[in-house]
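For this view, one protein chain was removed and the others were kept in their places.
Chain naming follows the written order as A, B and C, and within any one chain the residues start at number 1.
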Amino acid sequence: MSDVKKVVLAYSGGLDTSVILKWLQDEYKCEVVTFTADIGQGEELEPAREKAKKFGVKEIFIDDLREEFVRDFVFPMFRANTIYEGEYLLGTSIARPLIAKRLIEIAKMTGADAISHGATGKGNDQVRFELGAYALNPEIKIIAPWREWDLLSREKLLAYAEKNGIPVEMKHKAGGSPYSMDANLLHISYEGRHLEDPAAEPEEDMWRWTVSPEKAPDAPEYIELEYENGDPVALNGKRLSPATMLAELNRLGGKHGIGRLDLVENRYVGMKSRGCYETPGGTIMLRAHRAIESITLDREVAHLKDDLMPRYASLIYNGYWWAPERVALQTLIDHTQSTVNGWVRVKLYKGNVIVVGRDSKTDSLFDPTIATFEDDKGAYNQADAGGFIKLNALRMRIAAKRKHR
Amino acid sequence: MSDVKKVVLAYSGGLDTSVILKWLQDEYKCEVVTFTADIGQGEELEPAREKAKKFGVKEIFIDDLREEFVRDFVFPMFRANTIYEGEYLLGTSIARPLIAKRLIEIAKMTGADAISHGATGKGNDQVRFELGAYALNPEIKIIAPWREWDLLSREKLLAYAEKNGIPVEMKHKAGGSPYSMDANLLHISYEGRHLEDPAAEPEEDMWRWTVSPEKAPDAPEYIELEYENGDPVALNGKRLSPATMLAELNRLGGKHGIGRLDLVENRYVGMKSRGCYETPGGTIMLRAHRAIESITLDREVAHLKDDLMPRYASLIYNGYWWAPERVALQTLIDHTQSTVNGWVRVKLYKGNVIVVGRDSKTDSLFDPTIATFEDDKGAYNQADAGGFIKLNALRMRIAAKRKHR
Amino acid sequence: MSDVKKVVLAYSGGLDTSVILKWLQDEYKCEVVTFTADIGQGEELEPAREKAKKFGVKEIFIDDLREEFVRDFVFPMFRANTIYEGEYLLGTSIARPLIAKRLIEIAKMTGADAISHGATGKGNDQVRFELGAYALNPEIKIIAPWREWDLLSREKLLAYAEKNGIPVEMKHKAGGSPYSMDANLLHISYEGRHLEDPAAEPEEDMWRWTVSPEKAPDAPEYIELEYENGDPVALNGKRLSPATMLAELNRLGGKHGIGRLDLVENRYVGMKSRGCYETPGGTIMLRAHRAIESITLDREVAHLKDDLMPRYASLIYNGYWWAPERVALQTLIDHTQSTVNGWVRVKLYKGNVIVVGRDSKTDSLFDPTIATFEDDKGAYNQADAGGFIKLNALRMRIAAKRKHR
Partner (left out) sequence: MSDVKKVVLAYSGGLDTSVILKWLQDEYKCEVVTFTADIGQGEELEPAREKAKKFGVKEIFIDDLREEFVRDFVFPMFRANTIYEGEYLLGTSIARPLIAKRLIEIAKMTGADAISHGATGKGNDQVRFELGAYALNPEIKIIAPWREWDLLSREKLLAYAEKNGIPVEMKHKAGGSPYSMDANLLHISYEGRHLEDPAAEPEEDMWRWTVSPEKAPDAPEYIELEYENGDPVALNGKRLSPATMLAELNRLGGKHGIGRLDLVENRYVGMKSRGCYETPGGTIMLRAHRAIESITLDREVAHLKDDLMPRYASLIYNGYWWAPERVALQTLIDHTQSTVNGWVRVKLYKGNVIVVGRDSKTDSLFDPTIATFEDDKGAYNQADAGGFIKLNALRMRIAAKRKHR
């Protein structure tokens, strides 16, 4: 444990990473650099600076990464209509590669030889942090205290904190673990506590970002999203930066009870786990993106994307954002989005995201003269379908004849 | 056109197929057998018998296929969590293979050498009927009047009907085409009219099976579904036959404004088309089936199914139910469902289907002793994750070293 | 048949397309432009000019497309290690999109409103020509005489030729059809005649490009291929243009009896057909490209390519070169090739292509310090494998415990 000179810690300012900060100083006798990012989790960051200072940290990084997060991670992912296991919008997964990248950048700037994080040894996040870090700097040392130390129970952790003068909020002391939560501009997640019984319904007061559909407004709200190259660029006619767009969609979705999810997922490390998620803006974006693609994307390109999507989703879920196969898939996905331009109208109402219209002045492949049920004046020759069916059936007819022989 | 002796017509009793009935008699000078199926479309079938008799039809088949439809077509499809193009639940597609099968069976029973149907030359249904028919009887002749005759405009069709004493309902006379609709136990669909403008919102009075979320009850309703081998077998503790199950879920979903869909889809024959769908029971089943799979299915089996699903969906959409590749995929899918046993609790509320609990006494793979955030007493060794990550990162580290060299 | 003013005919100068030329003039009363391409088929092209002149053709195009063919079609295809149905190297399929492109270009230059070709209605080539043409010019008219005329038997065709003063070579007169052959720089193919019995071995004197392995030299020959971005650029140290490279590899492969293939394939139009192929240079390139990729491509990128390859091969086989999904896949494939640089040494001997060495100064991912069976001085920590296995096994252990309960 003695060969680390300086370590960059992903530091939230909360209890766990504060304990880690101290533990790193004690166990590794090394200098600690803290890095705290604003990725839209909705917490004040300045207290983290104060706390770090108290531990004698000299190099403190506090970065606003919200625009980069949405522009370079969230939006590219939504271009693929990404969903993991049919339900999960990957809100946690997509933030980790950015943190990993920034940790490595700061390590380079500060001359640190190691990084550290507060993810446990049971979860996916350790994998996402570390695969990213190794891909970006193969020589980096990684310290994952949860896999090393003996503070595995809540009690031991609290005891260590108290012994070392780390402030513990009342909620932690007052019996019972809190939910394990993670938040960023895309979502907030909940795990642990009585969610560990997958048969039990979550308590209403757990949810933080959305009202319940029951408490959402009785009047629906219509919004119009404009897309360019597969990304939403304007809301109700107003151009918004990526982070502002997502924040605004979160506000709208949250208001209308949109984007709650309760599921059991399969972790990369091998066990099933139950999680609850709120992804209000993302839920709107997913539906809207599919809608704009539905009139601007070629059928076979769309199907190719659908066939590849689960693989792409697993790559992100498992932490392979910085792996070459994810980049290769992204190249294909991004290439397909050049025609994904136009607008989508969506109705928001008590948990529902209802697409009610979509069009593209420049790229619509919807051809009303052909699709019509009315007389099409020869745009489509119905007799062609006979030959189409005959040849598509040929192999089956030959096989059936063989069988009946 | 002279070599057909007897033709089995898929006959609804409506205007279009009545015109076809007469046209077949006139053009092909052949005997017509009518076949009318109850697949849960919610219409009286006896009037079809009376109408057929008036045309002098001697062999009239009216079959209740509802149980077979749900048991052998709908349920197998839902075992795969099937969705076409991210949205469509394939309500029309899944009924066609059954009709094709029954047409061929009746042709055999009655000694007919041909079958006929009322699907147009622009749509998917002609393909589904005919691919199925050819696969089951490679020698069958197929008459698709819409691809042959000159009654392509609404006016000509009405004129032909009036000339031949075919009753035309008031709604048809009163200006404007009706929606092109299709219904069965799984869904009802709408196409045509002002839906041909994909930018326009559907009129509220188009929808027939569901109330709008706005008009749905203010109180949520909880239901519990029990699954055996991937199929729902009991609702709120009461065992139901497949068709009864789906009918009951339709009732519940319809009551709570669940299952409306408005989309632009890619037809197999090459154009985009706009359709609206109501699939109340199917929408509930899709969510519930994913939920029960989430605790009973192995991760990699679930991912394999997810990877194959879009292909399986396209096969059904395109009419390949009776093709050997669909059967091969079904063999895999059905094999995976032997452990999909347990129950799911779902909350229905104003368009929302919210999974709130799931469990399986016999097959749950959710292991709380491992998944827990609390002390797991050694069930899982966190240090293992270090090696797991290191080896998964190895190829990326080697590549990064190469690059940095 | 009267609305065509000018048609561009893909004209080989042979019997069939000469009959077509005359037939077009007679039936369509339209002007005919001929287009003859050198894509390495190894035949003189000037006679085609003379023949066309005799028919009164005023616009005659004779183009050397060899470099474009190899550079823009063959090489991109080989970047994907493309094989159709496990065996076929797609020699015919890959030439058609280029012909289609050039036909459309010439139609534009000459103001023609139609194109025509000599492919039959049973084969894949009509599909490849026409899908390409429609994709590049959606308004083009296409005349496929074999699907229209009544000259379907050999006798009728010869009679028509004689009646119209079209010279018929002795071989055609002397009983029996010739093989249906197709040749270009990538391959020569044979179909028909007694190949129509898939149980029968091809006659030795059918093969034209390669000696039999039995007659190949008794001494092996070593060659070294250098790759840049996935394409072979130098042979035995000498830089060669794409077409020259392929021609030279054909010479070497042909000399050593390499690249014969005898198979039954599944045509896009629905039937199985038996074909024999000689692809000497392509067979060498396929093995060599896999070899250079084996040390320069990341594992997961290589596997992604392998997973997508059969789909990409089917697209080319079926004629979708100019379709957007092929272009999307190509974008991914080409992206992966930026590291595929280095050399491969191959031994050629009596039908065998034996890779005996491969390396890359700039991009090798082969790390001898890690791969070694000798002491690796800590480059790889064997203990990591324990955790790797444990976590990969976890889901199976949980399932097994459940089963044993």
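Here is the rule we go by: contacts are C-beta pairs under 8 Å (C-beta built on N, C-alpha and C of every residue); 3 or more make two chains touch, one makes a residue touch a chain.
The structure presented is a predicted model; accordingly, all values stated were derived computationally and were not measured.
Listed residues A:299, A:326 or A:345: the one in touch with the omitted chain is A:299.
In the complete assembly, the contact with the undisplayed chain comes from C:130, out of C:31, C:130, C:231 or C:363. Although one chain is not drawn, its touching partners on chain B can still be listed: residues 266, 269-271, 298, 300-301, 303-304, 311, 320, 323-325, 327-329, 331-332, 335-336, 391-395, 398.
Against the chain not shown here, chain A presents residues 298-300, 363-365, 367, 370, 380-381, 383-388, 390-392, 394-396, 398-399, 401-402.
Interface residues of chain C facing the missing partner chain: 81, 85-87, 120-122, 126-127, 130-131, 134-139, 144, 146-148, 152-154, 177, 180, 191-193, 196-202, 213-214, 218, 220, 260, 262-266, 269-274, 290-291, 294-295, 299, 302-303, 306-307, 310-311, 314, 322-324, 345, 347, 349-352, 354-359, 364-368, 370-376, 380, 382-386, 388-389, 392-393, 396-401, 404.
One rule holds for everything that comes next: only the chains that are shown with their structure count from here on.
Look at where the CA atoms of chain B average out and do the same for chain C: the two points lie 40 Å apart.
Annotation: 42 Å between the Cα-based centres of chain A and chain C. Contact of a single residue of chain A with at least two other chains is seen at positions 266, 269-271, 303, 311, 323-324, 392-393, 398.
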